[in-house]
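My questions all concern the structure below.
Taken from a larger complex, these chains appear in their original positions, while the remainder are omitted.
Naming follows writing order (A, B and C), and every chain is counted from residue 1.
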């Protein structure tokens, strides 16, 4: 069996006195598309951020490709890694944010090649070529020279996806990638994600788009109040939720 | 695929140990070196006989210096008040749709920021050399009321006018940046509610702009505290020039400048505390919780300390 | 406003001269006082008293005595250089007495009533004293001078001469006040200071041997009381009062009291500076 891409074991996380994650156990297999749904404040974003070590965890173990995220285990204790080592591990993980977070002072192409050139030290010419390819792949070949402010929300989010892909990640994390978009523009972004899933990319997607989850997702995880409530194939969970809380939530969103 | 795993060897999750923060030996070494250097410098400074600590003590609270300090504080207060009010007016004019007003404000800022404060101070003080009397009347026509310029513009008035009008030009740019930073939606929401432009500015835009305006204004106030020493050019003696007067007589420059530093540091610190609380006051609503005040933090630390030692 | 002080001096009380008083402009007579700008950092001509507020020195004494003869009180306002000329011309100050040399090029701006002659001297740091005897021997040293004094020009001229004669460079350091000059001298930033003889002598005495006067005093020029050009009668009044002080011996007493041994005038002149 190939190792799981993500393996979370009783992950705990609190901010001050609020416990946000209360023992998350999850495994994501290579090539799997996992959809994470749940009410606001249930800790979905926090979990995603822990996977990328944008947040430290308090207790438990979180492995990406069998390596501890942001820590090293010595003498049975977890030691936080140094910034450089954390950055190195992060390169294999692409993240797409709800609010795009494109670099506003750079054109679309510059956004895409920034990390390869700065972090991976790819020669600029080569990076530009590959950047153009990626922009083409997300349907924005003609927008390479535009600044983010000159792009629609859907186009911005697609640039953000291209930017994450430029680092050749083996895992992509999406945090509500379409919820800041006008209903009309949602389609373009989901289309790109669907193509990515078809290519075999391992993905964790926090979303409210149940249609996408049903069609593209391999598994659906319902979280509430910092814990995993229900988990299973999307079609099953969506049509016949076992838990009361899942049912109540789905009735509001669908 | 999505089964739940619990690693047995790591034991109960709640009992699994908290991660240890990384050691940063470089930082520790740096800290020690810095502390060492500081102590070395401080030791050298304090034990240096040239500091003449006795003289410092002798002059620290002497009446002349106290009076200079009072003048400095008074001038700073008045000039900053004039500067802030003037700055707000200039910024609003500068952003007004009326091109005449906007250009006028631009010219003012250009002129008052661009010429040396010394010249402006001398200008107000010696206005009478150019305009011996100030009168109210019709240009090129009859004058109704008139007064001797030297009587009208006292020494203090000249100082405050010079410092304040100069400051207003700088404050105008700061206020403008602050107003620009307020989201346009705020303006629209207020207008949609039927509020007039003045009401919108006063009640909605300015209170939010303050968050951006206060920190650079703090810079300006601290700067003003020291800029006031220029008013000696028009014979107003304040803190620094009083001190210069003293050491020009007894040549004990070093200890007297230490006295100056002491008082300026005290004044700056008081201003800094004021700024902290002002920022806190106008940061209201920008985050979920207000940060604790230093006092509250102190109390919190004391509480924690008690807890720790009770173990 | 301002720092107005009344000087308790040991100068003999003067009697009012009605004829001279009659020359005063009407508004001064109405006010009953004249305002005089004074310095406070040029001992022994002007310095601050032990209370750090009152200005004392030869200049305050002289102007007070002048005031007594004219029958008016004297308000002293301590100023720095920037406000003196403007102050006199805008009538903020009626007169100014602040160790100002009466020089030709200045006479187009104000009128001077000369009250004593001064000369320039060199003060050298103990280290450099051996090599410095005159302006010419300053080549290759760093020389401090005070802004606005005629010694600035002297040293500048000497610097050019040094360069012209292929001697080592003379570096001129202009400081805003005499304190800066002496500080530079004592920290080794400067080797010599060129200034008015009274100050140089005073400092040499005060320094307990760290500084020494070098060479002989040179070039005598009158110090003048500054008066607005448009007030010829005030000029005559002040000149007359000063002449009276010289005649009745008070003038000599004041100079002696402040240890000024040279430069006394026989008669008070108006715009007597010819250089």
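Going forward, a residue touches a chain if its C-beta (ideal position, glycine included) is under 8 Å from a C-beta of that chain, and two chains touch if they have at least 3 such contacts.
These numbers come from a predicted model, not from an experiment.
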{"item": "Assembly formula (labels as shown, counts from the whole structure file)", "value": "A x2, B x2, C x1"}
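FYI, only the chains that are shown with their structure count from here on.
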{"item": "Chain at maximum distance from chain B, centres defined as averaged CA atoms", "value": "A"}
{"item": "Euclidean distance of C-alpha centroids - chain B vs chain C, Å", "value": "40"}
{"item": "Mean-CA-position distance for chain C and chain A (Å)", "value": "81"}
{"item": "Distance between chain centroids, defined by C-alpha means - chain A, chain B (Å)", "value": "45"}
{"item": "Complex contact set, residues of chain C against chain B", "value": "1-3, 37, 40-41, 43, 47-48, 51-53, 77-80, 82-83, 86-87, 89-92, 177-179, 182-183, 206"}
{"item": "Complex contacts: residues of chain B adjacent to chain C", "value": "62, 64, 118, 122, 125-129, 150, 154-156, 232-237, 242, 244-249, 251, 253"}
